[in-house]
Structure formats: C-alpha cells, structure tokens
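The structure follows.
As you look at this complex, bear in mind that one protein chain is not there, while each of the others sits in place.
Chains: A and B, in written order; residue numbering restarts at 1 for each.
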Amino acid sequence: MNTLLEVSGVSVSFDGFKAINNLSIQIGEPELHAVIGPNGAGKTTFMDILTGKTKPDEGRVIWGERSVSLLEMSESQIAQEGIGRKFQKPTVFEAQTVRENIAMALKNPRRPFDLLFKRRADDAEARVRAISDEIGLSDALDQTSGALSHGQKQWLEIGMLLAQDPRLLLVDEPAAGMSPAEREHTTDLLVRAAKTRAVVVVEHDMEFVRRLNCKVTVLHQGSVLAEGSLDHVTKNQDVVDVYLGR
Amino acid sequence: MRHVFLALIMLFGATLAASAQTLQPIIQSHVEEIASPSRNSVGVALDDLVASGLPQVTDFLEQWVEKNVWQSGDGTFFIAAETDNVLTLTDIDTGEQRTAPAEGFTQLKPNGGVRRVIGTALVQFQLSDPDLTRRETAVASIARRPEAAQMAPLLASIDGETDAALKTRKIQLANLLSARFAQTPTDRIAAIDSLATDTSVEVRAVLNQILSTSSGVALSEPDSNTAAIIDPFLEPDVSYATLVEAGLAPARQTAAEIKGALEANIVDGRIGGLPLVQMDNPDARVAAYGALAADGKVPELITESARDAALSSHLFFELYDEPNPDITQAAENALASVETRVAAAQTVDLTLDALSLASIFFLAAIGLAITFGVMGVINMAHGEFIMMGAYTGYVVQLFIPNYTVSILVALPLAFAVTFAAGVVMERLVIRRLYHRPLETLLATFGISIALQQIAKNVFGTQARPLTSPDWLAGAWIVNDVIQISFIRIAIFVMALIFLALIIYILKRTRLGLEVRAVTQNPGMASSMGINPNRINMMTFGLGSGIAGIAGVAIGLYAKVTSEMGSDYIVQSFMTVVVGGVGNVWGTLAGAAMIGFGQKGIEWLNPSNTLAAQTYMILFVILFIQFRPKGIVALKGRAAGD
Partner (left out) sequence: MERSFFAKNPSALWFLLGLSLFTIVVTILSEASGTALISTSFLKTLGKTLCLCLVAIAMDVVWGYCGILSLGHFAFFGIGGYAIGMWLMYARTAEIVVTSLENATLPPTPDEITNAIGGQIFGVVGSSDFPVIWAFSHSLTLQLLAVVLVPGLLALVFGWLAFRSRVTGVYLSILTQAMTLALSLYFFQNDTGLRGNNGLSGLQNIPGLEAQSQATVSLWLFWASAVALGAGYVLFAWIVSGKLGSVIRAIRDNEARVRFLGYHVEGYKLFVFTITAIVAGIAGALYYPQAGIINPAEIAPIASIYLAVWVAIGGRGRLYGAVIGAAVVSLMSSWFTGGGAPDINLGFYVINWTDWWLVLLGLTFVAVTLFFPKGIGGLFDLLQKRKGDAP
C-alpha cells in the first residue's frame, strides 16, 4: 500500500474559531478509511480542504507519486488529479437524465472545445452502461434524475464518482436517510470501490462504519483524537468521553 | 502692515484742509470745465472743488453725476428737478428752494467718461460719509475699479472708520491698492508681502496684474525686467507669428493662400509649368508654387526650414510690464505662497464635496443594503422609491406653501408612502420569489419600468422643483475657495442621523435583534418563534422608507424627474457591492469610496463628469477582483459561498 495523500500540520480558522487544528493524516492506495467525529469536529472542513474549496492557513497537503501540493490547485484541477467527492446532500443535476449525469462525470477531456468538436470516445456508452449496472440504475438511464428516489440519487452520485474514475473517493455521510436495504447496497459499493482505489468515508453513524470494517480516524475539535480499527478506537477513553459517552 | 498706510495718511492728509466757505464761486471759476466737461479737462475743476473741503461738494458732485445740475442764463448753477417744464431749483450753498420755468436753464449732461472721473473724486467723500451703506458702496466701487487716485482718500478714511468689518475691508483694499499704486517700491513690496496669506480671488487678480507680461522678440536679450526666455521650438508656429507681428519676418502662407495663389495662376491647364491633374499631390503643389515664386508671381514660399532658421536667429522672451524686478520678485513669491494656500483650500473643498457626494450615495444605498443584506433580495425598483419620495415632497409643496413646514411634513410622509409601497411590493411579489434571487431582480425590474412610466404619465416629463426653505438656500463660505451649500451640509447631517438611527434599530431594538437573527440563520430564527415573513416585510418596508427620505434629500438639490431613480441606482449598487453586503459600516465605507473616488477622478479631469463616472465604474469592476466580498466582508462560514 503506497501513500497517496499526506496531510500534515494543517490548520484553518474562521473568525478566530479553529475548525481544523494541526491535523495530520495519511491515506494509502488502495484503502478504505473512515473518518468519524461529533458535529463540529471538522469533518466537512477537512474535505473542503482536500477538494480545494477552503484554503488552510498553514500546513501541507501532498498528493501522489509526484508529491504535488494540492493547495495551489483549483477545485477542478484537483478533481482532474483524481479526487472525487460526494456531498452529504445528494447533488445530482435534477433537470438532466441519469445518462447525461453519468456521461458528464466520465473521465474524458474537459475543455469546452473538446466537448464541442471531438467525437465521443467509442466506449462512452459502454462505460455509462457498466456504471449504471453497478449502481442499479440501468433501467432509469433516460429518466430525469430529479424523479429518482432519495436513495437512487445517492447511488447516482456515487455512480458519477465512479465514472470520474478517481484515485481517491471522498464520501460524506453516504448512508444518511437510507433504508437498511439501501445501506447494505451502499456498503457493498464502497467496499468494492476500495479494492482498487482509496476511499475516505466521513460518517456519523457508528453502525455503518462498523459494517465497512476498515481503519478509523476519530476527529475532535479539528485534530486527530485516535486512529486504528473501530474496536481499537472505541476502547480509547478520550473517544468514549467526547463522542461515544454522550 | 499698519504703519505702511499710516505713513501714507500723513502724506495725503494735508491736501484735504479746508480753505473756502461757499461753493458757487469756486464753480464759477471753472464754468468752462463744468458746463461742458471733457474727461481730461474736468480734473482741474474737480481738484479745486475737492481742495475746498466744503460739505456741499459731495451733494453737488452726486447731483452732477445724476444729471440734476442746471445752469441758468446768468451762469449760476443750481441743483434742480424738472416736472412739466417747471424746475424746482435748490441753491447749491444755502439749500434755498424756488421754482422757475425751465426756459433759460441748461441741464448739464456729463458723458460716461466724465461721470467716472467725477465718481472717483466723489469716492473720498463717500468713504467718510456718516451713512454706512454709502461708505460700503464706495468701498465696493473702488474694489470693482481700483485706481491710483483712490488710494489717498481710502487711506485717509481708514482711521475714522467706525464699523469694524468695513475697517478691515478698507485696510485690505488699501493693501491691494498699495501693492499696485504706492509710490515707492519699498511700500509696494511691503504691501505685496502682506498679501501672501490671503487666498481671495481679488488678491490673486492683483498679483497677476502686477505680474502681467507681454511677449517680445529681439536679436538679443533686452535690458529690462525679463520674466522668461522662451524656447521658440516648443510652439514654432506661435513663435513665428510673434516674429511676423514684430515685423521681423514675412508671414507664412497658409494652405488656403497657397491654394488660392495656385488657382489664380492657371495658364492653359498648367500651373508653373506643371499639369493641373498632378495637383492632387501635395509635393506637386509645392513644386508648382516654387515655380510661380521663381517667376516672381507670388512671394517666396516660407518652408519649415526657413521658419526654423528665422526662429533660431531670434531671442523670444516674456517681459514683465512692471519694470522693477524687486517688485515682480516679491509678487512672484507672494503668488506662490497664495497658490500653495489655495491648493490646500481646494483640497479641503474637494474633500467636503466628496463627503457630501458620499452622504448622498450612502442615503441612496443604505436602504438597498439593508434589504440585500437581510433578505438577499436585490430591489431594482429602489431607485423608483427614491423618485417616489421626491415626488411626495413635490406634492406636499403644492399644498403647503411654507417651505420649512412642507419639508418637515414631506420627510415623514415620504417615509410612510415608500414604506407602504415597499410592504405592498414585498407581500405581492418578493414573498413569492424567495430563493430565486435572479427572478426577484427581474420582477422588481418590471415594477421599476412600470413605476417610472406611471410617474411620467402623472407628473409629465419635465423636471419638477422641490424648493428648499430659505435658511437652507445659502452656502457656508469659509473663503473664496472653500464654500459648501447648506443643503449639502443638511444632507450630510441627515446621512449621519440615519446611520445612527439604523445602527440603533439593528443593535438596540427587538426588531433589530430579530433582523440579525434572520440574517444569520433564517431556519434557526424561525424555529425560535421569530416570524421571518413579518421580519422580511418590516425590513423591506424600512429599506424602502429610507429610500423615500433619500428621495426628498436628493430632490432638494437636484431636480425631480421620473428618471432620477435610474440615475442613482447603479451607483447605489456599486456602493453596496464595494462596501460588502449585510453591514451598515460596509455601506458607509462603500459610499465614502465611491464618493471620494468620483470626486478625485473629476479633479484629475475636471471638464468631464461623464468620464469620471465611467472610470469609477471600471475601478469598481477591478476592485471586485481583489475584494470580491467588498471592503467589510463577512468572514468564514457566515459568508457562505
């Protein structure tokens, strides 16, 4: 397992409030990694930093074999480097069909004139089908995605992430609002995806994390409180105090 | 400075001593000069009249100027008024009155030049007249038309002056006159030096008169008070014209003259041997003209090199009309000092101007800033609310003729009218479009178009006046450079009051607390029992109401038209955008920046206010590059994305 992403000494504050405080974390490839923590622990801000939405006040974020810094890149450049993000609230393009949504996410040249003049890659349709099979939406390809159920939208969003073919997948509370069956499906998707790439799951729901059966990092007040297997961290007294004990 | 004119009083005081008791004999000794005076001859007569020092002289001279002096057949002069060919005669010395038929009497009608000379002589009497108004008129007339002869009487009248303000004015005027007309250079220089701290237009005019120059040209530098040597090649054509004027060089032919000469010398379709068809080439024209000159038919062409040769063989200079270099030097120094002070005063004036412009922008924008900050709603009809407020003021003045009362009524009424309009608009339109900001923008556009046209239909297209009360009509005049109209001061004060009021409402009242809660987190606010609909309605009403008051304020110094809103709307938006959304201080900073920026650009390019606005907008667009969230930006999560 190689190190894909290295976050070291990152801090960021909003109006004096330290959302992230000297955070260091390493993600390998392939790896399934869960980040848990109470509200306000800095989970979402942590993802914002990785994807370029928020610039930290200090610290380094180093990516890949060439050890490039992600801090100088824009959101779209980071996405093109191979970091995909799934938001807490499903954000698919509701006015467009499932097919269009997936096709937009496919890993292809992304400049305007490429889209206008280059013929589509021949395998595009095949890839769209493969992904829709994987997320169980092959029957709904020509449906407007606004008409999908909440869970289907979550899967479509994960499907769009897979279409991007990222090396690192950031998933924010994927199981929120899902039925037990849908949760199981989602777990399978994530575990399967993590066989070939790095997947970081930010979760609130302990049961869901237990089912992922992976390395866990507990965040508290913007820094790492404990790291290890779920069993390991749940035995940690600090973790029990700040999180589980409540 | 005082001793300068004290010395002069001593000198001239003696000549005013009295020596006779009746005026008629003195007049009779100058019958010729008085009965048919000319500008040159009347002086002798006046000198004698003045020298007599008689109290009657003032009256006589005044009546003479007014053409009320008549001469009887026997040569006696009377002051007389004519009605229906009958004269009411007044004896010059005794004041005795009688009537007589006009036949046999001749009216004295001195011409304009003579009247001016008499006026000058009269001044010395008027300067010491017991009536203050007369004295002031005399001083003003000297200031209007300063002459050397008035210096002595002016100086003589200073010590006896009882009115303090007029005395100061007389001393100032005496200095001005001394600077130009005092007899010794020392006195003049002393007077000039005393002017160095005065920034009035008068002083600058006097100094510039002393420093007046005339340009000259010669083969070598003249032996007089030279102001500057001019490089003739800076403006070669102008310098050459000087040369021609001095008769030192032949005039250059203009293009039209050359053309005329060519046209006059067409022989068989040829000019100077060159065919006519080639004349569309400027070089051929020169060649043809050269050929004509060689034949002696036209004067030699003065080419550019000939011009330059003539220029370099002469010396061009500016000469002071004042021959004494010490005096011009003193005047230069005084003028430099005056100009430094004027520049400083202009800076202050510009700052005041910018401040008042900033207060107008603040008043126009603050309502917009509140609605935008609290509700995220851009109200494109905001400008029309300003207009509505202004028209409210106009209508109030139709019913209440007293301007002070009408303004006092108009301000709250304008607030009420636009508050109501804002609430109606919020309930009917804005409320249905929350979370669709672009659509709100569009719908309010529609309202703005309709309101503007309705105003046009009701009030017509011509501008309506909104008259300010008399006590606001003047200007606060610090000196000749710094002056600011009371209306602008009033607007500035009004802006301050509203700043304080809004901050009070937002920080100290229940409404303000609820407004801030809704601004920061609408969801949380509503779960705590705050009714966001009510808050939004109140906020929108408040923002619109302030626009109405701004309308009255703007209407007082600009005209009220149906389009006045659109004149301010873009600047108001700029103010909000530059200042940063959702913060009163931000709007204040934005207004200050736009106001000062615009005035600053106007100062750099004074002839063109359109250009100032253009550049200001470009500046704002660039400014947004560096501070996309404005000067006072909300930071962190509250700002959202």
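Quick note on the criterion: contacts are C-beta pairs under 8 Å (C-beta built on N, C-alpha and C of every residue); 3 or more make two chains touch, one makes a residue touch a chain.
A quick note: this is a predicted structure, and the numbers were derived from the prediction, not measured.
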item: Contact residue for the chain not shown (choose from B:Ile378, B:Leu413 or B:Met593); value: B:Ile378
item: Candidate in contact with the missing chain, chosen from B:Gly113, B:Pro222 or B:Pro282; value: B:Pro282
item: Option from B:Arg134, B:Lys167 or B:Lys259 whose C-beta touches the chain left out; value: B:Lys259
item: Residue ranges of chain A at the interface with the undisplayed chain; value: 51, 53, 74-77, 79-80, 84-85, 87, 91, 93-96, 100, 103-105, 110-113, 115-116, 120, 125, 160, 164
item: For chain B, the residues touching the chain missing from this view; value: 259, 262-263, 266, 276-277, 279-282, 285, 378, 429, 432-433, 437-439, 441-443, 445-454, 456-457, 566, 570, 573-574, 577, 608, 610-611, 613-614, 617-618, 620-622, 624-625, 628, 641
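The rule is simple: only the chains that are shown with their structure count from here on.
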item: Inter-chain centre distance, chain A versus chain B - centres from mean C-alpha coordinates, in Å; value: 68
